[in-house]
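What follows is chain A.
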Amino acid sequence: MHFFVILKTLVKNLFSKPATVKFPFEPREYPEGSRGQVVIDTSTCIFCGLCQRKCPTAAITVVRAEKKWSIKRMQCISCGACVDACPKNSLKLDTKYYTPDVTKKEDTYNA
Partner candidate 1 sequence: MEGKKRTIIPFGPQHPVLPEPIHLDLVLEDEKIVEAIPSIGFIHRGLEKLVEKKDFIEYVYVAERICGICSFIHGMTYCIAVEEIMKLNIPQRAHFLRVIWSELSRLHSHLLWLGLMADAFGFESLFMQSWRLRERILDIIEETTGGRVIFGSSKVGGVRRDISREKMQEIVRRLKVFEKEIKELSNVFIKDASVQHRLCGVGVVSKEQAYALGAVGPTARGSGIASDMRKLGYAAYKEIAFEPIIESTGDSYARCLVRIKELFQSIDIIAQAAEKMVDGPIDIKVSGTPDGEFFARSEQPRGEAVYYIKANGTKFLDRVRVRTPTFANIAPLLKILPGASLADVPILILTIDPCISCTER
Partner candidate 2 sequence: MIDEQSLITINADDLVSQVEKLRNSGHRLIQICCAKIADTIEVNYSFDNNYSFTNLRIILPLSDLRINSVSAIYLQALLYENEMHDLFGVEVKNMAIDYKGTFYRTSFKTPFNPPTDKA
């Protein structure tokens, strides 16, 4: 019969640094390659609409005539399908995440 087997771990934890970060005051560092929000470089974008067709959640709308690229941020699942599809490499996945919000936002970018 063994009792208090966890005691050793608990004492060790008592005298070591916490496993968590004090989040709002101490920002979290995202590793390279983390799938955050989609960012677009409108200077190279040709508005072909391939990303719109490849998006599994239909979050992206491209209007070619007006040179408008918009994304429903709350619908995007950061899968990176648009990034893989982009023929001009104008789309990128940033490591930063989109900030939470109470309304469903749509961001529009113009060339």
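Definition applied: contacts are C-beta pairs under 8 Å (C-beta built on N, C-alpha and C of every residue); 3 or more make two chains touch, one makes a residue touch a chain; residues count from 1.
On how the list was made: all candidates are chains of the complex that A comes from, given by their letters.
Note that the structure is predicted; figures quoted are calculated from it, not measured.
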Direct contact with chain A in this complex, candidates 1 or 2 = 1
Could you please specify the touching residues of chain A with respect to candidate 1 in the complex?
-> 1-6, 8-10, 13, 19, 30-35, 54, 56, 77-81, 84, 93
